[in-house]
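Note that one protein chain is taken out, while the other chains of the complex remain in position.
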Amino acid sequence: MSEVAEKMSPDPTKIGADAETVLDVQGLKRYFDVSPPFLNRLIERTDKAFLKAVDGIDFRIERGETFSLVGESGCGKSTVARLVVGLYSPTGGSVTFEGQEIGGLSRKELVPVRRRMQMIFQDPYASLNPRWRVEDIIAEPIRFFGLTNNNNETLQRVGELLQLVNLSPKDMEKYPHEFSGGQRQRISIARALASEPDFLVCDEPTSALDVSVQAQILNLMKDLQKRLNLTYLFISHNLAVVYHMSDHIGVMYLGRLAEVAPAKTLFEKPRHPYTKLLLDTIPDLDMTGRERVPVAGEVPNPINPPSGCAFHPRCPFANDRCKAERPEPIKMPDGAAVACHGVEEGRIPEGPISGIASQDI
Amino acid sequence: MADSKTIEKPIVEEHMGLFARIGDSFRRFLDGDIFYSFIHSPITVIAFVVTVICFVLAAFAPWLAPHNTNDIATLLLDNAELPPFWSSYTASWGEELHGRTEFLLGTDPDGRDVLSGIIFGMQVSLIVGFGSVILAMAIGITLGLISGYIGGKTDSVIMRIADIQLSFPAILVALLLFGGIKSVLPPAERQDLAIWVLILAIGVSNWVQFARTVRGSTMVEKSKEYVQAARVIGLHPILIMIRHVLPNVMGPVLVIATINLALAIITEATLSFLGVGVPPTEPSLGTLIRVGQQYLFSGFWWMTIFPALALVVLALSVNLLGDWLRDALNPKLR
Partner (left out) sequence: MADPLLKVENLRIEFPTRRGTLVAVDDISLHINKGEVLGVVGESGAGKSLTGASIIGLLEPPGRIAAGQILLDGKRIDNLPYEKMRQIRGREIGAIFQDPLTSLNPLYSVGFQLIETIQTHLPMDKQQARQRAIDLLAEVGIPAPERRIDHYPHQFSGGMRQRVVIALALCANPKLIIADEPTTALDVSIQAQIIALLKRLCRDHGTAVMLVTHDMGVIAETADRVAVMYAGRIAEIGPVKEVIKDGKHPYTHGLMGSIPILGHDTEKLTQIEGAMPRLTDIPTGCAYNPRCPKVFDRCYRDRPDLLDAGTTRAACWLYDDDAKAAAAVTGETAHV
């Protein structure tokens, strides 16, 4: 392992009794006020409207592992990412990072936490300030946290970080527009690593990239994770990518977790009907000739979600209880947690969903 | 990517110095699209050259103007009411007056050289123009950044004030401000401070456009991920606004500033023409036009036509530059 990598691995003295859990999220909620302006409400006599982007989710992430959140657009996965890094403050619930509750902390109080927790963004074209040189972009966290003594050290460090993500130290003189999407994402990763964090929140880090570049970035992220003992919260809509990257996966639907399970379990033995649906929709690159029969319906409007289990209008197994009562996650013996009345009552058959739920397309 | 690759000592000795950087930036500019669109637009090049000539004349007026029109001691009544050098006319007392090359564009009733008057007048016009634009920019950018970045109630309050101000014509606002401020000043200082009061009045009357533009761009930039990245690092919002957002909203601001410069020069001329601007002892182009037009019917056309032409040429050139800048900075029109 290199000199830098050693420097960046977590300080062993800090690992206390509860240190194995890096992030613990309990009952996390975030509502957005999407009401029309006060005057409109007064005239139209409408109530305040809230978008329940995240509506009570629990999960924990152990050190060195990758926990992924997967789901369709509007399911709230990106909101969770922003709640965790403190870009949004939670409406309810708690986010505990390395034993410290960070939910309601002010910007100043969050500073020491943020050095250890950074974020990688989706769009490599928007995540780097176009007017800044790469060296200033990567040096910003170093300078902000005062991690070096003088400018030469800072530049030295920027060079090391660029090498860490397989770019050349000479690239620090350039501007972001001189790089391709994949290279920009590397710069983004270098910036995220600049403050020597041990936890990275990755919000769709490869969904704007071409597949061959995606492979480079995913390999790099796995490589860095091993070398620097990083912990990832990985957000993606791509199940195959998530499967490739993760140790644990949480499937989100309309602001709630439908199922949380170890990656292998989730794919080999999906329990929640929504998980089954998602797995069925993955194109068949093995060319087995499997005909997919997609499930009809679309994600409902999150401002006005269905009652009970939010998935019930699309679920072929829904009954009256599903329409009325919101399911809570139930722990399974193999470490999975599923929020489904059907699973609890044992009325969800094993195997793919599509055969049962074939509908007109 | 080979993961076995070890990290070598980085090469930072070759780090660019400040001058190399400026050179580098300049090379980038010459190679860039903006410079290209500039040299391929003849009208813009002409406007640029005219503007630069005006600026240089104004900046070095005491050295470049043939006569110092502000120095009353040099004025001779013998030189009064001379026509431009190529023409002649019969004065009221029957004498035939010929233009002299000493006074290229003729003289006014006090014997001031019109050309020199224009050059000095341009200086005043440009000082007021630049001063008020800088003031309007400072107010507009600050309020726009705050409004766009913080949003919510702050945004509502600032933007409602802007709306209210916008419902009055800018010239009226400037007129009111000018009158108001002048009336509270001690009479002795009114003359000396007139220019500054004028700058203040025009500047304050023009901030809204800057604020609105900056607010809009700020809201766009704020939602971009590089701003979020800075927030994740934990930077103070004011630092984020200044370091990250501001440089990225300056493009449209520059366009408005240029067009507003032309506007401010005309506003100043209008105010001076109405007699509320700078005093005749330190005339601007507007003052020259006002003073000159009193003699228009006496046949002394040069006293007002030449300053008016100078005003039109200056304002038009600056405006054309602004138009070009707007197109050049807008990737959709390129």
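A and B label the chains in the order they appear, each numbered from 1.
As a working rule, a contact is a pair of C-beta atoms (placed from the backbone, for glycine too) under 8 Å apart; a residue touches a chain by one contact, two chains touch by 3 or more.
Treat the numbers as computed from the prediction; the structure is a model and nothing was measured.
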Candidates A:182, A:305 or A:327 - the one touching the absent chain: A:182
Chain not shown: contacting residue from A:49, A:87, A:279 or A:332: A:279
Given A:237, A:269 or A:326, the one touching the chain that is not displayed: A:237
Contact set of subunit A toward the excluded chain (per top definition): 72-73, 180-183, 210-216, 218-219, 222, 237-241, 243-244, 267, 277-287, 292-296, 298-299, 360-361
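What we mean here is this: only the chains that are shown with their structure count from here on.
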Residues of subunit B defined as touching subunit A within the complex: 1, 3, 5-8, 10-12, 14-16, 224-226, 228-236, 244, 247-248
Subunit A to subunit B touching residues, read off their complex: 2-4, 82, 85-87, 107, 110-111, 114, 118-119, 121-123, 126-131, 140-141, 144-145, 152, 155-156, 159-160, 162-164, 166, 169-170, 173, 188, 191, 195, 216, 219-220, 223
